[in-house]
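One structure is given below, encoded as structure tokens.
A selection of the complex's chains, in situ.
Think of it as A, B and C in the order they're written, each chain with its own count starting at 1.
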Amino acid sequence: MTAAPRADGRADDELRPITITRHWLDHAAGSVLVEFGGTKVLCAASASEGVPRWRKGSGLGWVTAEYAMLPAATNTRSDRESVKGRIGGRTHEISRLIGRSLRAVIDYQALGENTIVLDCDVLQADGGTRTAAITGAYVALADAVAHLRASGALTGEPQARPVLTGSVAAVSVGIIDGVPRLDLPYVEDVRAETDMNVVMTGEGKFVEVQGTAEGAAFDRAELDALLALAEKGCADLTRMQQEALAR
Amino acid sequence: MTAAPRADGRADDELRPITITRHWLDHAAGSVLVEFGGTKVLCAASASEGVPRWRKGSGLGWVTAEYAMLPAATNTRSDRESVKGRIGGRTHEISRLIGRSLRAVIDYQALGENTIVLDCDVLQADGGTRTAAITGAYVALADAVAHLRASGALTGEPQARPVLTGSVAAVSVGIIDGVPRLDLPYVEDVRAETDMNVVMTGEGKFVEVQGTAEGAAFDRAELDALLALAEKGCADLTRMQQEALAR
Amino acid sequence: MTAAPRADGRADDELRPITITRHWLDHAAGSVLVEFGGTKVLCAASASEGVPRWRKGSGLGWVTAEYAMLPAATNTRSDRESVKGRIGGRTHEISRLIGRSLRAVIDYQALGENTIVLDCDVLQADGGTRTAAITGAYVALADAVAHLRASGALTGEPQARPVLTGSVAAVSVGIIDGVPRLDLPYVEDVRAETDMNVVMTGEGKFVEVQGTAEGAAFDRAELDALLALAEKGCADLTRMQQEALAR
């Protein structure tokens, strides 16, 4: 099968235009508006002294995340989860994924008994909201850690050891009409036979691999092609994160 | 008592810098990012065919609103209402106020059996979030109505009667150290002895007056002074709404 | 427009028959069955030692209120909020209003670290339930404070300073067919173009002013007429509260 060219004219292994705007809010310890094409996610990192009860006295910090979507973020308005009185499975799942991804590069001992919460609120959704959220949240987290250090809150840190042991970025890949492609917008996402979200460290190792056959099951060769695309995309995003943090 | 000058140097009857950015989102029928100084509210109007069950077959439309605050919008992070599983009284109260205010300028018959939902999400809070929300939501509503008309959805409209019978804007006023002041930021709001939110039409009539004694009860003269300030502020905001809609 | 005379034959500035029955319950520190015409609200004040966590150690007391309506209180039975599993916006709003109104006349230091909860349960609703609740709750509160004093619980009180710095009463006013009227029963309330609830101290100052345009927006002259009616009604109610407490 030959696939039609991409609607936005991109090459199959090309990311959408990415922007990472730091310090978008006045209050949060770190805040980033991240855009992957039409997808806009506001990532805010709030730091506070202390840790959840089950971790008190351990000398270790904690990092967690909450993901949510504004009702008008999608083409058709969706109901608020606060109004429904319960959080849906998809929201839970993505919040947990973001939290795990960020915790992969945290040195809890260096953080000391501080908690950082990453709120990732999707203002506009056009595919890849969870991967944009992880990519943006890492930058907000880095700013929050710098803020904690500047304010002298990292008292638990032995020998000025860095709190962040690396960086994380994430991207979606998928097979559309038999062709593996990088960073799917909504119109491609709904048509993908296979859909995979990959979270990687700045050093090119895997933190999460979540592949799902939407239509037909996929074979090992297809899996390998998707992993290669994701490695390329995460490397590009890692570079953009570094540039944003250097500004 | 002589009050200290305002921290931001404004005159007592002066609004903060106001910006009204239309078309902030790609999908919503109308969307506005409204800023009253540091307060930023994203107002999105979603239009859909049909009305709630209790109104079906009446030939009349419906307009409603939902207000919410992102967790990191305030100085200290607040818990998500979706996580708590219930909406707080303050949120309920403000959502109802915004809905009532907008419905005051709607001709339901001209709207026909269409529903417009106004989502007002506070991205950053620095006092006056409900009045900013009403002021911005009116502009988003006007855009949504124009969108419905352009798309031919206003079939129920007799003789091209306008759906909007006027405009609404809102502002907060309060007494700080004995001095009545317009458009309170957070630092003034927490110190106000009396706090009033006023919603007015573009023609200078009242839609809502909500005055609350925070410390001491207030007398009729103080009430009159506050109402005069609010009239001035709402007139200014009405002009800015008109300018934004003319752009 | 000339308005028809009132269905119950009252003058426009006349209250319905008001009864305030103290000690309606055996257990509560204060309890009042208050009736504004057909509206019957049972107001019970429960006093307990201690304050909510966020206030512990401050030496200050706390007063709060909860409003609810029995399912059969209205013409058409309404579902229980306990069965629905969530409290509606209207209930939240009124509970908060009653609490704020009563707190306006409390000297927290004189109360010491005691909490008084005012439960206002509407047994029968015929308009003005929130204003009847406030008017009755004040009397129940006064009884509860006297009970605390008699039982020696006001240990935090400096120099026998009174806990209550004044009294509060509340009344609804509205414009029906262009005519401003006092204390609206249900049949008038549903037809009112403008509806206002006013809470005042016994000294004639304002604690809350909540005016809402139900149909058309109202101008300053109408607002002034409504405020004058409310001042008259609250003065009448204050006198009845004093008589009840003197019995």
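Throughout what follows, a residue touches a chain if its C-beta (ideal position, glycine included) is under 8 Å from a C-beta of that chain, and two chains touch if they have at least 3 such contacts.
Because the structure is predicted, anything quoted here is derived from the model rather than measured.
Asker: All chains share one sequence here; work out the copy total for the full complex from the 3 shown.
Answerer: 6
Everything that follows uses one rule, which is that only the chains that are shown with their structure count from here on.
Asker: Using CA atoms only, can you tell me which chain is the most central one in this structure?
Answerer: B
Asker: For the sequence-identical pair chain A and chain C, what is the superposition rotation angle on Cα atoms, to the nearest 5 degrees?
Answerer: Value: 120 degrees, nearest 5.
Asker: Nearest whole angstrom, what separates the Cα centre of chain A from the Cα centre of chain B?
Answerer: Each chain reduced to its C-alpha mean, chain A and chain B end up 33 Å apart.
Asker: Find the geometric centre of each of chain A and chain C from their Cα atoms only, then give the gap between the two centres in Å, rounded to an integer.
Answerer: 51
Asker: As a quick test, compute the distance in whole Å between the mean CA positions of chain B and chain C.
Answerer: Going by mean C-alpha positions, chain B sits 28 Å from chain C.
Asker: Give me the residues of chain C that touch two or more other chains.
Answerer: In chain C, 86 touch at least two other chains.
Asker: Name, in rising order, each residue of chain B that touches chain C in their complex.
Answerer: 86-90, 92-93, 95-96, 100, 104, 166, 196, 200-201, 203-213, 216-220, 223, 227
Asker: Can you list the residues on chain A that touch chain B in the complex?
Answerer: 25-28, 31, 38, 42, 44, 46, 48, 66, 68, 70-77, 80-87, 91, 117, 119, 121, 123-124, 126
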